[in-house]
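Worksheet: the structure to be examined is printed underneath.
This view holds just a subset of the chains, kept in their places.
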Amino acid sequence: MSQLTHTAESGEARMVDVGDKSDSRREARAEAFITMTPETLKLVQDNGLKKGDVLSVARIAGIQAAKQCGTMIPLCHPLMLNFIGVDFEIQSEHNRIRIETCCRLSGKTGVEMEALTAASVAALTVFDMCKAADKTMRIDGIRVLEKSGGKSGHYLVED
Amino acid sequence: MSQLTHTAESGEARMVDVGDKSDSRREARAEAFITMTPETLKLVQDNGLKKGDVLSVARIAGIQAAKQCGTMIPLCHPLMLNFIGVDFEIQSEHNRIRIETCCRLSGKTGVEMEALTAASVAALTVFDMCKAADKTMRIDGIRVLEKSGGKSGHYLVED
Amino acid sequence: MSQLTHTAESGEARMVDVGDKSDSRREARAEAFITMTPETLKLVQDNGLKKGDVLSVARIAGIQAAKQCGTMIPLCHPLMLNFIGVDFEIQSEHNRIRIETCCRLSGKTGVEMEALTAASVAALTVFDMCKAADKTMRIDGIRVLEKSGGKSGHYLVED
Amino acid sequence: MSQLTHTAESGEARMVDVGDKSDSRREARAEAFITMTPETLKLVQDNGLKKGDVLSVARIAGIQAAKQCGTMIPLCHPLMLNFIGVDFEIQSEHNRIRIETCCRLSGKTGVEMEALTAASVAALTVFDMCKAADKTMRIDGIRVLEKSGGKSGHYLVED
């Protein structure tokens, strides 16, 4: 497909009509990274050794954001997701946390926006909870890892 | 400050009490980039020559998201922002769009999370509107550019 | 003032920065009408003689909508209203219900949008509750009746 | 049908149980008008010749409001719309803008409230963006144009 599906010929924004799409099992996985100083990363890690609340809170924020994606992104459809997963991996060697999300739906539209939104908001929540210690944090690499279900077929990122 | 302000000694998440902070004029600027194929970028640009709706919609989404930041990020305070700005620059030489946001408040807490949220959601909205043409897009470089007002003083990113 | 304050020179939407406006007591009153068949109006009235729930529900919906105005209208500011009032008058001679709303704020921006939103959503709620009986209903005359507070001075509709 | 479906015998508000309704393709179209001074209308039009942001923003606001209809109107059901369209026609000869909306659903309840809500909020957004230039604007003629799908059959307004 080589054109913007979300704008009309005349350039105006439009919602895609999904009425003729069939319900299918759909899944999307997305990724994000948040990089911080080694000292800040250690604070998150030590917190994790206790009760893990920084990443706990970020997980909940990501899950909640995925549910709100249809409200937050103007031309997204409201969806009833079957599942939202948000996982974290502390990559000390890169001074960063990797976030991987997964959304699943039995429905008419792909769920990559939901997975991307979950990853973004989880990263923003880590930022919020660490910002007093480190203003130089950076969120990078937000992208779709894999997408399946629906007419457009299987997509797997090439690394 | 060298500790996480958003977790208690025992590791649990907690909201920072801003009751003793004084109201001051606060501003924060943040940045994000979305990289895409040259073909996709051209579609956005051509759309912009007509009615600019991709970036128009992304601007509105970013503004709306900044207002919702206190709902979306669990330990953020609800705020009444004076101003939210979202601007775009198409950087064809880098196959990307640069997003810069600015939030202003007369109040008790910094607004960098609002600026970062506006930038992230504006980028996600561009992603949504272009995703049928390009699944390989990537959002990078979400960070605080500048922050002023409040006790912690002026912060300007060093590039 | 003869220009659109909510678009930049270049035509893009922008939020008005209210940071330099002073806090003042502000009030706005707005109006809306919903016209229906005499039979439908009688159903509302009879319901009102019992427990008044059509108008009760519409009142609550209007109050709730005024609180959400800053979320619903993209370039509105989030506000903390001091008061929202929604009143109804059944005007049998015109086969309609008149809705009058009043919003009050101690703050930096006018509240006419909040009053208009309350009136509109109250009218839509009456529509919803009566639509099985009457599909020909019509909502008209949504306008600002009066506005006070702030630099632009007192405005009173001329009838 | 000659009674209020949304109140019980005893007068209390109640939600209609749609569990026994069958899923069908449903569509509704609605209409609204916003009247303003010729000068204000010209400002909107000139803005449209540039980037069209007043109507762009109003379109997005209408789409977003349709998605929120089940939250905003107390006895409406939450729905997953397949499509929301919002179109504008500048009618200079009448000093007004005509708004037409269309909502589509595969589901159990009609979507006329969603179409009416989209039209109302799009009109309110135009009001918001023009109000500094013109306080005398008026929103009129909010009504259902057409409704199809479901047991109650096809409805087309008689003009």
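Just so it is clear, A, B, C and D label the chains in written order, and each chain counts residues from 1 on its own.
In this section, a residue touches a chain if its C-beta (ideal position, glycine included) is under 8 Å from a C-beta of that chain, and two chains touch if they have at least 3 such contacts.
Every value quoted in this text rests on a predicted model; they were computed, and no experiment measured them.
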| item | value |
| --- | --- |
| Number of identical chains in the entire complex, 4 depicted | 6 |
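Everything below uses one rule, namely that only the chains that are shown with their structure count from here on.
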| item | value |
| --- | --- |
| Distance from chain C to chain A - Cα centre to Cα centre, in angstrom | 37 |
| Rounded Å distance, chain B centre to chain C centre (Cα mean) | 32 |
| For chain B, residues contacting two or more additional chains | 51-53, 56-57, 60-61, 64, 68 |
| Chain contact graph, described as a line, ring, star, complete graph or other shape | other |
| Chain D-facing residues of chain B, complex | 51-53, 56-57, 60-61, 64 |
| For the chain B and chain C complex, residues of the former touching the latter | 25, 52, 56, 59-60, 63-64, 67-68, 78-85, 104, 106 |
| Complex interface listing, chain D residues touching chain C | 1-7, 10-13, 39, 43-44, 47, 50-54, 56-57, 60-61, 64-65, 68, 72-76, 112-113, 116-117, 120-121, 123-125, 127-133, 135-144, 147, 155, 157 |
